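Read through the structure below, which is laid out as structure tokens, and then see the notes.
A protein chain is absent from this complex, but the other protein chains hold their places.
Naming follows writing order (A, B, C and D), and every chain is counted from residue 1.
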Amino acid sequence: MNQPLIKVEALKKYFPVRSNHLFKTQKQWVKAVDGIDLEIQSGETIGLVGESGCGKTTLVNVLLRLEDSTEGSIIFDGLDITRVSQKMMRDKVRKNIQIVFQDPFWSLNPRMLVRNVIGEPLSVHQKLSGLALSEKVESLLDMVGLPKDSLYKYPHEFSGGQRQRIAIARALALEPKLVVLDEPTSSIDILSQAQILDLLQQLKEKLGLTYILISHDLSVVHYLSDRIIVMYLGKIVEQGPSEVIFNQPVHPYTQALFNAIPSLSMQNLSELQTIEGNVPSAINPPTGCRFHTRCPRVMPICSEIEPKAIYVDKDHQAACHLLKS
Amino acid sequence: MTDQKTQFYFEIKDLSVGFRTFEGIKPVLNIEGLGINRGETYGLVGESGAGKTVLALTILGLLPKPAGMILNGSILFDGVDLLKQSEKQMAEIYRGKRLAMIFQDPMSTLNPVFTVWQQIERVITRQEGLKGKACLKRSLELLDMVKLPDTMNLIDKYPHELSGGQRQRIIIAIALSCGAEFLIADEPTRNLDVTIQAGILKLIDELQRDFKMSVLFIGNNVSLVNIFCRNAGILYRGKLVEEGLSNCVVQNPLHPYTQTLISAIPRSKSEKLKFSKTIIKPEAENGCPYFSRCTIGKENCSTHVPMLREFRTESSAESLNDIQNPVQKAACFYAGGTI
Amino acid sequence: MTKFILRRVLLGIIVLLGVAFITFFVARVVPSNPAAKWAGPRANQEQIAKATIELGLDKPLLVQFGKYLTDLIQGNLGHSLRTRRPITQELLESLPATVELVLLSTIAAVFIGIPLGVISAKRKDKMIDHFSRLFSIGAVSLPTFWIGLILQLFFFRILDIFPMGGQLSTEIKILMDIPKITGFLMFDCLITGNFTIFFDALWHIVLPGITIALYPIGLVARMTRSAMLEILNEDYITAARSYGLKEKTVLWSYALKNSIGPTSTVVALSIGYTLVNTFLTESIFTWPGIGSYISSAVIGNDYPAIMGVTIFSAFSYVLLNLAADIIIALDPRVRT
Amino acid sequence: MTQNSNLLRAIQPAVRELKVTFYLLNRNLLQRISMVIILLLILIAIFAPVIAPYPGHAISDTNPKDKLLPPSRQYLFGTDELGRDLFSRILYGTRISLRTALLAVGLALLIGAPLGAIAGGLGGIADEIIMRLTDIFLSFPPLLLAIAISSFLGPSLENAILAIAISWWPWYTRIIRGQAVSIRERQFVRAARAIGTPLPKIIFSHILPNTLAPVIVQASMDIGGVILTIASLSFLGLGAQPPIPEWGLLISSSRTYFLNAWWYSTFPGIAIFITVMVFNLIGDGIREVLDPRTRKF
Partner (left out) sequence: ADSPTFAVYALNSEPLTNWDPAIEFSNGIHVHNNMYEQLLRYDSIEEKIIPMLAESYTVSEDGLTWTFKLRSGVKFQNGDDFSAEDVKFSIERTMQLAAGASYIWSAVESINVVDPLTVEFKLAYKNPLDLVAATGYAAFIYSSKCVNEDNTWIDETSGCGTGPYMLRSSKWGDEVILEKFDGYWGGWQDNSIDIVVFKKVSETATRRQMIETGEAAITVELPYTDVDVLKNNPDVVVSVNPSLQNLIGMFNTQKPPLDNVKLRQALSYAFPFQAVIDTVIGGYGQQSYGMVPAGLWGWSDQLPRYEYDLEKAKALLEEAGVGSDLNLVLTYTAGNESEKSTAELYKSELAKLGVNLEIRGMPWDSQWEMALGDPAQRQDILMMYWWPDLPSPYSFLYSTFHSEDEPLFNLAYYKNPEFDQLIDGGNEMTSSDIEKAKQMFIDAQKMLLDDAASIFMYDRQDIWVTYKTIQGFKFNPAYPTVVFFHELTIQN
């Protein structure tokens, strides 16, 4: 196997919280990301799914070093980016990892012209300005299918889908190796969504990009991803090739997740599967397997020993006591 | 069949609602007709901004005050035009008593400065005249009904101390507290996970059966509406573009918008999303709202607004055996032409 | 939690230190010689030199500041240059009269301002809203020092309804025993059941009371209105209406409680404004409070006294805020 | 596309916003009247020397033979103790009040805005220090600090402006910091950080511009308050010096003649009242109009 583009080991991110009890000084932590190992190969698209609040956004924020990690290492291009200085980060790493946020409106500075929005990375890293900058931005606009006269407009003059294109153009300006897409289409209508997904697919092929895609909409994940990672409460519970995960998930959580998706072929409410119980708190996660409080196939061992990730198949891993390797 | 219009328990006729803006009055809702029978569930589907919430608020007479305007139409409920009721009548007779609503956003629907108990108590005291112990007992019953655990404890908590799912269920409990005859559920699961979503839908379904409620279910997920509702309507830019038995709409969409919508959705889990390329034409100001994206639209679509038309379709689904003549309506000049 | 409170207290102390430092600095570099002042008018060189030593002005500035701080901790604000009496004592003597006035106007602000704001928000753009806005904006636009004069002219000179100044009529003051328990005149009269004096005092507080109260009433009404306008647009208000709750409940219980936050901040702020406004009006109404005290201090360039009042009001302000912060922090609703 | 039309495009949203604001303000009778009055005040301020019947009276001339005359055709608002035409003096006073208020607010903004952006943008120690500093300044009752500072600087209009700015900036720092903190968490700032934009650039080109709108609204509302504060300072003898016809100073002088010359205190008082009131009305209006939730078309 060749060198992975990014390799994450034992990554943790804890957020401090104020305790809810009067005069109790004990410090508590939200364990948003709690020990994650991950390898991403160049050129693949990873779909990251899981219940809301399970730590997906936090994970990618740490990958981009928008938040500092609590523990663990992230090796990108042979460099541990949890340890390098902010300057090093700026000079060496930032231009290679970019992100497209969920909400295209809030991720664009409403008081900047599109030219400067897209041009900002170029002026920061390549010190482009004036005509050279405009030309480069025009070519980027062209690439994402926006007219050239968008240059001197403000973000609010565009529709949701167009704004998302601007955000993509901006992310691609420095020709990064890795692009993170955090819910890239969740706030736009179904027709624009189609176009954006299509564009992303094309750009990936054309520029040889690597994507990390986060989405609640499993059909979107299905559409783009090569590999899917399922998270539950700060941990990875299952990962494997997209088709495999969709068709033969092995972890009970993954199964439940996929069975709760309503589909057109269903006729009856009873066909939707539910998970009983409430989501446990990320401050005091359950012992043993984190899913055991809600797992339909829970065994005594589950509350005591934390299951290790096991290869079910080549490229298909899951962490559950039900599995025997 | 022909007299059916008068039989509806709840009916909207020629409703049009607009918002005042700098550029003038911007219409956001224009519904020719929509009817719901007693004990029936009606699903309204539309993308974000289609006007679903505005419709719900209009029914309850709660449109945002200075901006929202009812331009025309009537909303008949049990033979009474709700739009003609005074604010006082709405508050005393209808809201909370006969009409109830579950709001879209559980985060902002609960008042942050009152405990769960304080919020439930006021409603129960007002609607059922219960006080003290009796009121508490009733509240606990309600919370049990929506399957909340540890109700004694929960009732003294503030909204921010609850999880999204718990909040949503409290809202449902309050909305259902007085056994309203008509429930509007405005995307009650929008901010929830698919797994929690399934649980909540099952709960509403159960309650509906127990109380014989009519439900207007609002959602943006066609599959969900298909599973949950008997009838379905498709809202596009404030206009009902298609209506019918939900199974029929899903299996035999007539309007081009519905067709694109449904064709994109995978039939089963293992299928991928499918997209047909969309073209964008200039908007037609006096024409069909879907004109700018329509692939089959012709000249007259840009100058005339199509009205809902009835289509008779052969029942293809076995589950529709009890209905002899399923009716489907669509607002398109060329509907049913292609499928 | 304890940690949070400790932190707030610590920050409060830092702020107080800063306040003390600024006050000290401002007063020390002021172009005036405290020693000459202390020595009295037309003092000669020796007298001034003697005063310089008495006041410790010959010491380095830092030493002086140190002494000032240690005195401050013991509640000693130094001596007035004019009267040579302890400022703390003088302040405490003139405090009750002002507190009475400020309290009254704060009560007025709460009981008139808040309802005005609520009604105005409820009936937005109706006649009553226009009227109440005009009133509340007018109230904050009136120069306090001017309206005092005008009120006096109108209600005393022309209509002769209210007395023109003072806390009590001279006859009553001389011929009757004025109860002195807490030092708050009206309160003392009430608890001793001395109604003749109480009503006389009430009669006297009307004009200065109105003058001082106008600003906070307007301020609170404006703030309440805008807070209510925002809150009335919240989803939970629409939801409350959808449950069929009475409009009265929605307005006065549901919405108002949410506006308590911004409103109480404004009430606290208005106490600060009011305090300074007494400074501009007390002399008009011959009101023997802190306002009169500080205006004689300003006229007489009595810097220790000015510093004393400044420090005193700043300290009470900081302490009030601290208390408010801690109370808010103890409130379960804001904790997450 | 020409450079010119680019520029037009660039300012177009701002122009539209202005138009909308103006339109909305104009719909409310109170606000319409206020706008007209403000316009009038500005005109008066500019053309005071032309309009005033006795411009000399506003500068250094005296006219003792006509002292304390009641309003008449010759002296519209009567005369003061030195026989000067009050009407002319009050007209000139507009000039002084408006100019000083603008200067004071501008200065306060100049100090307060960058500090607020730095505090909110940087966070951490810088934030802590700056905010403690504002706490310290805000702990003084509002007018009191201005009084202390201007008595330290010595009485003059310029010093009063400085004193007001020094006691006012923390408000802007607070507002901007509050805004900046929320903007710092906005996606576009994260996006800029993800690109590797250096922090100072983020603060000054992403954060600051986005905080300015509410602050400018606040500042425009403060104009009334500042005029009042200047008048109070002058009233106490700490602001404008005679014979400058500052309104507060006029009222202060008029006190002596209060019972014999009602016009002397009445007209400057009304001038302050109206000016402060129209600015407050407009300020309130702007705030309402800019809040999309309370907008009414």
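As a working rule, a residue touches a chain if its C-beta (ideal position, glycine included) is under 8 Å from a C-beta of that chain, and two chains touch if they have at least 3 such contacts.
Just so it is clear, the structure is predicted and the values come from calculations on it, not from any experiment.
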item: Among the chains presented, those that the missing one touches; value: C, D
item: Residue of C:E93, C:D125 or C:D235 touching the missing chain in the full complex; value: C:E93
item: Full-complex contact with the absent chain, from C:T23, C:T52, C:T263 or C:S292; value: C:S292
item: Identified contact with the non-displayed chain, of C:F4, C:F21, C:F65 or C:F156; value: C:F156
item: Residues of chain D in contact with the chain not shown; value: 60-62, 64, 67-68, 81-83, 151, 154-156, 237, 241-243, 253, 255-261
item: Residues of chain C (touch criterion as defined above) contacting the omitted chain; value: 30-33, 36-37, 39-47, 50, 82-85, 90, 93-94, 149, 152, 156-157, 164-165, 170, 174-175, 283-284, 286, 288, 292-293, 295-296, 298-301
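Methods note: only the chains that are shown with their structure count from here on.
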item: More contacts between chains, C-D or B-C; value: C-D
item: Geometric centre: closest chain by C-alpha means; value: D
item: Centre distance in Å when chain B and chain C are each reduced to the mean of their C-alpha atoms; value: 54
item: Cα-centroid distance, chain C relative to chain D, in whole angstrom; value: 24
item: Chain centre separation (chain A, chain D; CA means) in Å; value: 49
item: Multi-chain contact residues (two or more partners), chain B; value: 64, 66, 161
item: Set of chain A residues in contact with two or more other chains; value: 20
item: Partner chain B, residues of chain C touching it in the complex; value: 124-125, 232-247, 249, 253-254, 257-258, 260, 332-333, 336
item: Chain B to chain A touching residues, read off their complex; value: 47-49, 149, 161, 163-166, 191-199, 201-202, 205, 221-224, 226-228, 247, 250, 260-262, 264-270, 272-273, 275, 278, 293, 319
item: For the chain D and chain C complex, residues of the former touching the latter; value: 28-30, 132-133, 135-137, 139-145, 147-149, 151-152, 154, 224, 228, 231-232, 235-236, 248, 251, 255, 258-259, 262, 265-266, 269, 272-273, 276-277, 280-281, 284, 287-288, 291, 293-294, 296
